[in-house]
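For reference, the structure is listed below as structure tokens.
Of the protein chains in this complex, all but one are displayed in their positions.
So that you can tell them apart, the chains are marked A and B in the order they are listed, and the count of residues begins at 1 in each.
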Amino acid sequence: MKHLALGTALSFLAGAAAAQELNLYTTREPGLVEPLLDAFTASSGIEVNTIFLKEGLPERVEAEGDRSPADVLMTVDIGNLVDLVDRGLTQPVQSDVLEAAIPESMRDADGQWFALSLRARALYVAKDLGLTEFHYEDLADPEWKGRVCIRSGQHPYNVALTAAYIAHHGEAEAEAWLAGVHDNLARKAGGGDRDVARDIMGGLCDIGIANSYYVGQMLSGNGGPEQLEWVNAIRLVFPTFENGGTQINISGAAVAKHAPNRDEAVALLEYLVSPEAQKIYAEANFEHPVNATAAVSPLIVQFGDMTPDTITLTEVARNRKAASELAEKVGFDN
Amino acid sequence: MELALDRVSRRFGGVQALSDVSLGVGRGEVVCLVGPSGCGKSTLLRLIAGVDRPDAGTISLLGRDITRVPPEDRHVGFMFQDYALFPHLSARDNILFGLRRRANADAMAEEIIRRLGIGHLVGRFPHMLSGGEQQRVALARALAPRPHVLLMDEPFSNLDRTLRDGIREETLAILAALEATVVMVTHDPEEALSSGDRVVLMRAGRVVQAGRGEDVYDRPESAYAAGFFCDFNRFDGVVERGAVATPFGPITAGFADGTAVQVLLRPQALHPADTGTAATVASVTLMGEIEQTRLRLACGPEVRLRSSRRHGLRQGEGVFLRADPAGVLIFPADAA
Partner (left out) sequence: MTRAWLAGVAAVAALVCLPVASLLVIAAQGSSGLWSHLAANVLPVALRDTLVLLAGVGVLVAVVGTGTAWLVTAHDFPGRRVLEWALLLPLAVPTYISAYAWLDILHPVGPVQGWIRAILGYSGPREFRLPDVRSMVGCILLLGLVLYPYVYLTARAMFFTQAAGLIEAARTLGERKVFRRVALPLARPAVAVGVSLALMEALNDIGASEFLGVRTMTVSVYSTWISRADLPGAAQIALAMLALVVGLVMMERWARRNQRYAAGQRPRPIGRNALRGWRAGLAMLACAVPVLLGFAAPATYLVVEAWKRIAFAGISPTLWSEALNTVLLASAATALVLLCGTVAAYAGRLHGRGGLLARATTLGYAVPGTVLAIGLLPLVAALDRGLIAAGLPAVLILGGSGAVLLAYMARFMAIATGGVESGFARIPPSYDHASRSLGQGPTGTFRRIHLPLSRPALVAVALLVFVDCAKELPATLLLRPLNVETLATHLYGEAARGTYEEAAIAALVIVAIGMAPVILLARQPRPRYPGTP
């Protein structure tokens, strides 16, 4: 205990003294952010200390208060970013670099948060179906009865999708839709997004909702030969709302209110939207870059263009609570 | 007084385990607390040891109030019914346990080991000792620190009957030689009468009678005390004209006329005679030194007769019985 406590205590104190260091609190998994951070350290000389958290990141920063070592708060899902701002855990950042690189709809007007990458809530389709276009609304169509796979209705990705549906069609229709999707499920809602590809390969279902970048990860072969088998059984389709585009979500970051290393924090954000880093997002993580000058991975692009939905991210964030309650109301996970 | 208890009371939930018990024990005296289980005698012992505390009253040792003193500071030895020898320590280490802070611990231990003649046992662990050997080691352990008072809780009850009397005599002899002050608890009337300088009979948390063994046996102050030490024949009756009628004739009673009384007759006070109350022998049981005969009286009730003599009576035989008036006690009937 002494060893750990003192060791980490000392590293923290040393960190406060040496300016070339910054502390990152992230809900993005270490495996995803490490390549980016390594590249940042290599280019800037700033060391990054990280802690990977899942639930409770805002609670932790809040509790640590003005002594919090957190400089950058990184998370996925617009709801989580807005939540950080609402709790007063972030500070506004004025940066020409960030404003130039990120479209206005992908950052907070006051500079409280910035999107770093985009992901589409996409459709995986059994290859032999030959389907290339799809509306989210169709998921509830009885045609697909017993043929749909999806993860838990309470997962932030699905909550955001439902929230966008509410924004398009209102709560009552969203409820009917969600109940319809539930009726079409081939199996209990659950598992991960990659299980959708696996289950389609296994013939358990024909279509399923999952994030776009998993297709790239599986196709890259980094997950091993089995996952290549799964992904080769499916085709990626970017569905749209009948009166809109593809539902997208973001990963993003904010500078913590009490950031002890504010300059380094801004430097990290600026680096993350640079073409160099955006290329890593696209090529290593297969996400859509937020900086339009960077290219989407060829593994994703081969499935066609993606047109983001017209509903703003903040509107999606507003409907999040209602969406989560709807999932419980229709018993989506039962 | 070496040890004095003044109006000590203790309550457990709804049960009054001890109420207003006072007791004094003199130096070198052996006092036997006796009574049926649940009478409070063990509770009293625990209060003296300090492992439990009274709700009211005081306990003093050598004139010092020790009511609130923790057990480790009382200099009271305690020997438990199960001996409570520490299984992870050898007999010698058990004996040394109470001598930790003594400069001459080894010498003191050797002294008590020699006195008790258990030199051959001290290297063994408790589970390697017989019941009698464990009893010896436990006694040595309790005596080694030379406590002001030695408390013994049913010290002989875990021993075989054949061993018990011998070990009891030896133990008492050792205690006498050491001039130890002892409070001992037993449920066995005979043990109480034979072991103590003084016997304290308890019942339902109170002292019923205290005194020398022959006093409580010969002159019990209540039917309860009488019945505890002796298995009497009992007849109920009412006093009329200064006497109460019994199968063995009227017996003078010091109670007002009309008082319901019980007449207690020692089985040893009955003997066959040429004339007297007619009876038939129901059974004869040899109990070792004594012989017990059950007889049905012609007027109905059954009586027991005990004698160290062999009367040679046979089942079904008719006899006459006489009662020795010295073996008769009379108490009011309601004084149960």
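One rule holds for everything that comes next: contacts are C-beta pairs under 8 Å (C-beta built on N, C-alpha and C of every residue); 3 or more make two chains touch, one makes a residue touch a chain.
For clarity, every value in this text was computed on a predicted model and none was experimentally measured.
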* Structure fact -> Output for the hidden chain's shown neighbours is A, B
* Of B:Pro54, B:Pro126, B:Pro189 or B:Pro247, the residue in touch with the unshown chain -> B:Pro126
* **Among B:Ala84, B:Ala204 or B:Ala333, residue touching the chain not depicted** => B:Ala84
* Which residue of A:Asp83, A:Glu99 or A:Glu276 touches the chain not shown here -> A:Asp83
* **Which of A:Asp138, A:Asp199 or A:Glu264 contacts the chain that the document leaves out** => A:Asp199
* **For subunit A, the residues touching the chain missing from this view** => 1, 3-6, 8-13, 23, 29-32, 49-56, 59-60, 63-69, 79, 83, 152, 154, 156, 159, 187-194, 198-199, 201-204, 214, 217, 223-224, 227, 320-321, 323-325, 327-329, 331, 333-334
* Structure fact -> Across the whole complex, the chain not displayed is touched by subunit B residues 46, 49-51, 70-74, 76-78, 80-82, 84-88, 97-98, 100-101, 125-127, 141-142, 145, 147, 151
